[in-house]
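Only one protein chain is missing from this complex, and each of the others stays in its spot.
Chain naming follows the written order as A and B, and within any one chain the residues start at number 1.
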Amino acid sequence: MITRRKFFSGVAAIAGGSAAISRLARGAEVVANQSPPAVQPGNQPYTPVVTPNGTTLPWKLVDGVKEFHLVAEPVKRVFAEGMMVNCWGYNGQTPGPTIEAMEGDRVRIFVTNHLPEATSIHWHGVILPNGMDGVGGLTQKHIPPGETCAYEFTLKQSGVQMYHPHSDETVQMAMGMQGFFVIHPKGGYAAPVDRHFCIFLQEWFVEPGTFTPNPNVMTDFNLFTFNSRIFPGTDPLVAKLGQRVRVSLANLSMDSHPIHFHGHRWWVVETDGGPIPKSAWWPETTVNVPPGSTRTVEFVADNPGDWAFHCHKNHHTMNAMNHNIPNMIGVNQKETRINKLVPGYMAMGTSGMGEMSEMKMGPPPKNTVAMMTGDGPFGPIAMGGMFTILKIREGITSYDDPGWFRQPEGTGPGFLKS
Amino acid sequence: MITRRKFFSGVAAIAGGSAAISRLARGAEVVANQSPPAVQPGNQPYTPVVTPNGTTLPWKLVDGVKEFHLVAEPVKRVFAEGMMVNCWGYNGQTPGPTIEAMEGDRVRIFVTNHLPEATSIHWHGVILPNGMDGVGGLTQKHIPPGETCAYEFTLKQSGVQMYHPHSDETVQMAMGMQGFFVIHPKGGYAAPVDRHFCIFLQEWFVEPGTFTPNPNVMTDFNLFTFNSRIFPGTDPLVAKLGQRVRVSLANLSMDSHPIHFHGHRWWVVETDGGPIPKSAWWPETTVNVPPGSTRTVEFVADNPGDWAFHCHKNHHTMNAMNHNIPNMIGVNQKETRINKLVPGYMAMGTSGMGEMSEMKMGPPPKNTVAMMTGDGPFGPIAMGGMFTILKIREGITSYDDPGWFRQPEGTGPGFLKS
Partner (left out) sequence: MITRRKFFSGVAAIAGGSAAISRLARGAEVVANQSPPAVQPGNQPYTPVVTPNGTTLPWKLVDGVKEFHLVAEPVKRVFAEGMMVNCWGYNGQTPGPTIEAMEGDRVRIFVTNHLPEATSIHWHGVILPNGMDGVGGLTQKHIPPGETCAYEFTLKQSGVQMYHPHSDETVQMAMGMQGFFVIHPKGGYAAPVDRHFCIFLQEWFVEPGTFTPNPNVMTDFNLFTFNSRIFPGTDPLVAKLGQRVRVSLANLSMDSHPIHFHGHRWWVVETDGGPIPKSAWWPETTVNVPPGSTRTVEFVADNPGDWAFHCHKNHHTMNAMNHNIPNMIGVNQKETRINKLVPGYMAMGTSGMGEMSEMKMGPPPKNTVAMMTGDGPFGPIAMGGMFTILKIREGITSYDDPGWFRQPEGTGPGFLKS
């Protein structure tokens, strides 16, 4: 509960803490596609999570309370080189910076509204007093533009939760407003975790040639992102051979996203309802993440290599394409009327679309990334959207991108010409 | 098995039991949005389920058999004030009244067809002899209009199952034909249940300005209901502080519905395949209910307040909207040509859609509810569709709507003007 005194201590923190706030404001200029800085003051009794292409929210301790500050605001987000989208987010980012704390912590979170309309924040899955639940109209008044709202509560649980608006939420979530809220268990994890990645799964419709997501769209999305980035703009997930790795996936979109990875199987160990008792764990290579849910999976990175990590709805690993173009598979285009008029004309897709990843075509619409793209060590990877690479290496000393995996002699497939 | 004698005892029940039938007919006039009457004769060895905005089907005991009567028929259903839909259902209701019985019971269910076409009823998830399975053409002839079909079987299991047509089922289910079939365990529940709500999840497409669902639609639905009601027409779920509560969710629509609630976490304890062994329970705050399934969740209502309870596909908490309108987010409408012609003109959505919940706009199409609506104690809630409120209160003596929660002093968020 926020007593009057505590609330004013919060005010004091804002008033007196302008250095902290301006530091936060600079956070808004964080360059996309960068590893998160170690922002927490001092050492923490947990392995900090990594939010690929994102950051963790700094906090400061005021009278034993961890104080965080989120600024809801328009954000220009580069989804991948060549494509910038007018989003809404927090602190210059979409998804917003990851909130990270410990079970038992008391937290105070200031939310400043720099959007053109009212907002609020709901702490999805967090057990708290009704007044702190953040449902505009029901548990609090909507936060008008220009105002700041202070939430305060004690974390009674552990798990990977989310934060998002509960005020014009269909629009605001479609524009990119969401973030992770990670609460580490007081007693530590049953098996210590070496690496922990947090990836938000998102869907957008940005009309090719335009810059702003259309929040009216309900089913026919054309961009599918990991932390508001599309392949090849997605950071690789780097781990050392033998490490115990967690991946937390969160979804506030309209569709389930079945996230698959190669070379291993993982166990589903948590939902946004908290840790799943070990007797109930399921092994999977694909974890289906329904809307309004998180799923945390755990595995031992015991198989070195470059392993695809992606949504298994195949259109979600492609960038913007038109789903209504005529079907050219198998059409003999040499015999069409247009070929008589334009000799050598070849429409796309007659023998599949694999060729498109290598073709040099005419200029695409502005602000649009190729449907299938990305180059690997053996040629075009021809993916997009929700796709990245889990890079497991022996003997690495940093988590910087280690480049392509060098397959040991004789461990690749053989080729025969017929 | 229905022997000839038993079958005729059923006939007798219909012939001699016209009082019962006319009572059923009156059931068809039950006012929507009302709590179910205690219809079972005498006390039952279980806590009766509550079907919000619906009812439980009365029965009478004939020679040790519980006799029920369902009448398949067109139903005019008020989805919320201002919107009436031409549905099909049972006994004047959609969803049909909830069938409730005990493991070990022998039941006889008469199904009278007052639809303009043939029907049948399949008892989804119920273990019974093949001939009673209700699949038109495969296990029985379709029930022609005007005829009555008598099903009879012994309940060998416990769990929350469903009933629905298996005859022109795509049309008939899209029109509202479905209901709960709850079978309580013979030995009682492991932990006694104080409150048990049953909510059917449904999707519809009703062209704005019209009255009849379009059963041809496969993906682009525009109305999403709890027991054929849209917010704010949905009954609140009222529980006393500390009660053990079950919610059973059933889905026969085309999409999964991830149902989320606030302030707590629940355990998934049953499917339409029956009770899940406790070692396999998952904690969740959002339970994903796939089509053709039920999910029963259980929690202790230990957190007082008004807690949002809704589908987490955000378009499913909005009423009819057009998913193809142009995107106005961020468009400076003062500089558009229409403003030169019509000074002061303002199209919707330029700074989000939150404003729409407060604006007074021109008359909507007839028979249409606002896209985002509902007023709370702190302003517009701006929701629709699959949304209701779980109201947990200390010391209540009835389950009537207790009004808005009064947050204890100092437990709400603080506001600062910047």
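Convention: a residue touches a chain if its C-beta (ideal position, glycine included) is under 8 Å from a C-beta of that chain, and two chains touch if they have at least 3 such contacts.
Because the structure is a prediction, the values reported are computed rather than measured.
Here one chain is not drawn; of B:93, B:112 or B:411, the residue touching it is B:112.
From the set A:270, A:284 or A:298, the residue in touch with the chain omitted from the display is A:284, counting the whole complex.
Considering the complete assembly, chain B touches the hidden chain via residues 1-4, 7, 10-11, 14, 74, 86, 110, 112, 115-119, 122, 124-125, 127-143, 146-152, 157, 166-175, 207, 210, 212-219, 252, 254, 256, 271-277, 279-280, 290-293. Interface with the hidden chain, as seen from chain A, comprises residues 219-220, 256, 258, 260, 262-267, 279-286, 288, 303-308, 311-315, 317-318, 321-325, 327, 329-330, 349, 351-355, 357, 372, 374-382, 389, 405, 407-408, 410-418.
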